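A single protein chain has been omitted; all remaining protein chains appear in their positions.
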């Protein structure tokens, strides 16, 4: 997963992009980069780590100009971390080409093979690099034509922010898998994965980039230059469930309100008799509010979140017990002792962390422990940008709900139903991609998932 | 403020101390150090920054031995950061002397002057260094006698963890200003500022070090060697209000439960008609639970806390607006729009951050904004270890409650009464130091606060 | 200028390459890189700075395999330092392509323009990158054919060490501007710019790569696969005069012996009456030996070289006088006082350093100061790899010998004649490029020097 951000027409373009990426940090923690342009010179700063690790005042000062593009990259595997930082940047025929991409293509293998045969040299293992080559091969000097021809060859998910010469380009794939919105700050235009980044810099939300839409922003203003056609939308429902920040509006609606409603529906579907309800902080905090309002259960903090857990934590090598999970949340014995409790969670992926949490709560004295999850069981991998573990590692892919509950060590476990989830959503069911719950993929890559393909292509 | 931690009798002493300091990080973010001893050689690692910044696997590996002492130091002013890292460590007469100190002395000036006249050379501007010199001057070879004579000369607040030769020493001043507890892990003894650090490493809480008590731990086990007498206890009430972690037990009681009760009393004292109640996350989260239970108001998340705010945040230099406060919490317009709300906070110090928060909530659409604070107005500085700003900067020191409310921009502001606060506490009122609220100091330094004194003494 | 080095068939390939580059450090101080291959995986380590700055034990350990290619890069201008480190490395059609290049092409502009039009994307401003693209465009699967076709398109100077799949390739342009030799260490083959690198690792010198020759080394051994034809050799005479190490043999002959002979001829052409002769250490040390033997003058150390001058030297910003030259050599007043001296130098480029040296010697008490230079005046830039300053900055380009002597502040200045220089050489005059002395270029780029071209091409 990734976060993309761009600014055109502000003398602090790179500083605003830094702030935007800080707000979008949850979309990608592995690496970060910002490219900026002042009409003559392209500046670039990037690094492995969080926005706060990579950027300091000195580096920001080097990023001159009124136009900037930034990118947060999610954790991937392998040795290729440093070379896979985005935005990708090259100079081609004396003009800068900068690409920041959120999503994954599904025809990577076919495109890569064809281009390399013609002599194209690839420097990264990211599908995003294909865009650069597709654009470079187009002989036309017309920007619109070039973009339409290049993007038409790509299948899959992309929310793109690009700099082509003196233009900021925003584009979204025809199905609209990933969010992308436009804001305005004074005379400057801003493009961002989520609205929380607009909020931070004080930009006004204008509208979303429509699925399939290509937008050009330059000194003449904003222009929607084309919309690629598609029969069906496929908004990622997991953005609402888990991925986006609760204070963002995506696909036009507030994420926190959706999560609260999921919690409310969950309480209706699966009521429970308990001493109190508690969230796993902070992931369960939002559904929990809807849950307690509907269930009329007291709310308690049964576990306290350590404020410093975003920081590096060394697991001392000789100590056998793993403290990595425990350091994040500490149960309060005085609260839990001899109580029957229900835990609210937003989702379960591997189930291993939940298992440790439940064990810790039992050790702190909790009697009955029930869990309510505000989405259905996740059973299938994502080919459109969410870095789920492989199918094998998804606990619900091979276990029934009852088995998952036993695995975690619960007295009862209930997941919100698919219908219950879709009923809460602010769009029609057919507009969502729910493949991670149902396995119904609209398009699927021929040869496995992307990262494996490209790593293989290079060996 | 500071956190202290020590281990005796465990082959992973330094690793456990690392974990302990990680859990006590909130007590001091400026610098950190760990000294360890294997019976022959003393190892030492320290640095400026958080525990997670300073320690990595390689540094931890260098800390050998069964005994370790660690310290987290709170932010202070000036250029002296690097030389003022604790624990203080010297070799004296072939034996290691290691001191980790939480608290502040009130007779620093007198002691420093007298010792320097006799030829003592000071290397830091910390009052804690006095202990080293007082111990070195004692000619007796009897450890107990030495400790009693040295500590008897000191006035003020200290919770100490020390290594003297092959002994781990824990000591607490006769009034017991700061917490200090003892735990046990298998055959090892652990000393810690708070119990949350015992929880993390899985140690069993044994008891608190009593006010005035001096404890010696070595291969023969734990021995309480002496208790310095005092007429009156003076537990810091602000540890319950704000400073300690909610999942810790201090002075024998759970902090979260106390805060919840403070919130409950607050709702009783100052009820309010509103659409919903919301905390300022995370500081107000605990009192808010008691408040909503008593007030029977709906609970909402009106602001979302950014998970990455513990990280460095660069305020881009050219941008005039300050994002440092805004980056931490983002209001959700959809929740706040046209609503009357009450905010729950644990305390107000300068008032400047609250002012910005309220402004942000208004911009997000909130109509009426009320605030309820779960302690009385803070009006006086602390001489016993809490790094409050100077009296002038404490917003309540020169303003009435009404004026503070206007300053912050509230429709109404109410503080819990002194009586209401004391009534909630699990100890008798006379056992607390409440000087920051009342100005009633049991002992006061002759010449201003410590840090100024020592900085002056060196110039 | 640059140094290139490669090894095939040794399990310590990267370690040997590290040693080789350490020995070739004088050929390039700006940046360094090593790529190694173990048949499956390509490893790469690089950095800005000297070999000793960039490599440590940890980095060397990461370079696995029996085949390695390394490169030292000379100082160039501009911001492009980090991206212009060699060897250049890409993966193309699942095989590694690694290029290390010494020299400069003269048809860079034409090749770059043509390739970019066809969609090639350039990542550096080095002409060396062209080789990669020329190779990638060749559709043939035959390595020999591919290499001949690609290299035939290039004009100018190149001594190349490359890795193509599981082959180590060595190649030299048809005129043989730059040296390149082959050595053998047990069963392994080594390719190096100079023999001093073979000496260090204990490899036996086998022979030079012939001008125009393409050599393939793999598990089947060494094979000379083709020789590109050329009408005339053009060995760089400046390699003998100044650039190569005195302990190297290049173009088949020892550099120190040539320099000693140049000094001997210099003494014959321009005898001088003096108290003693002294070199400017260390550059003049070698010609000086021949000079004193022929001139029968006493030898003295009039200036002492600071052993630490290779190290960074900060010119304190507020001090107006520049210490950068003075810190290197300190005159000995006791030796120089009231003496008439002759200084031996290998060459004069800008003349500014010599001017400061002479001033320093005068201040230390020298009476008459004569200078004898063991090559003719340098008047023209080099297009084949030596980073001379621009013509304007070459002191002899616009001044007569007498004017240069006055500029430097000498009592007399004499340069060895072109004929005198060529007569000393171990090859026929027609086999050398002497363009920097004569302006007779065999081939010349259409549009200025390379670095300007490529920097322009990107803007």
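As written, the chains take the letters A, B and C, and residue 1 is the first residue of each chain.
Rule of thumb we're sticking to: a residue touches a chain if its C-beta (ideal position, glycine included) is under 8 Å from a C-beta of that chain, and two chains touch if they have at least 3 such contacts.
Being a predicted model, the structure only gives us computed values, none of them experimental.
Asks: So there's a chain missing from this view; which of the remaining chains does it actually touch?
Replies: Answer for the hidden chain's contacts among shown chains: B, C.
Asks: Out of C:83, C:118, C:145 or C:282, which touches the unshown chain?
Replies: Once the missing chain is taken into account, the touching residue is C:282.
Asks: So one chain is hidden, and I want to know which residue out of B:94, B:207 or B:392 touches that hidden chain in the complete assembly.
Replies: Touches the omitted chain: B:94.
Asks: Based on the whole complex, identify which of C:140, C:330 or C:398 touches the chain you can't see.
Replies: Once the missing chain is taken into account, the touching residue is C:330.
Asks: Could you list which residues of subunit B touch the chain missing from the display?
Replies: Interface residues of subunit B facing the absent chain: 40-41, 90-94, 116, 118-123, 132-133, 136-137, 457-459.
Asks: Touching residues of subunit C against the unshown chain: what are they?
Replies: 12, 15-16, 18-19, 22-23, 25-26, 50-53, 55-57, 60-61, 196, 199-202, 245-247, 249, 254, 256-257, 282, 285-286, 289, 292-293, 298-301, 303-308, 310-314, 316-319, 321, 323, 326-327, 330-335
The working rule: only the chains that are shown with their structure count from here on.
Asks: Considering only C-beta pairs in contact, identify the chain pair with the most of them.
Replies: A-B
Asks: Starting from the Cα centroid of subunit A, hunt down the chain whose centroid lies farthest away.
Replies: C
Asks: I'd like to verify one number: the distance from the centre of subunit A to the centre of subunit B, where each centre is the average of its C-alpha atoms, in whole angstrom.
Replies: Using C-alpha averages as centres, the distance is 37 Å.
Asks: Touching two or more other chains, which residues of subunit B qualify?
Replies: Answer for subunit B, listing residues that touch two or more other chains: there are none.
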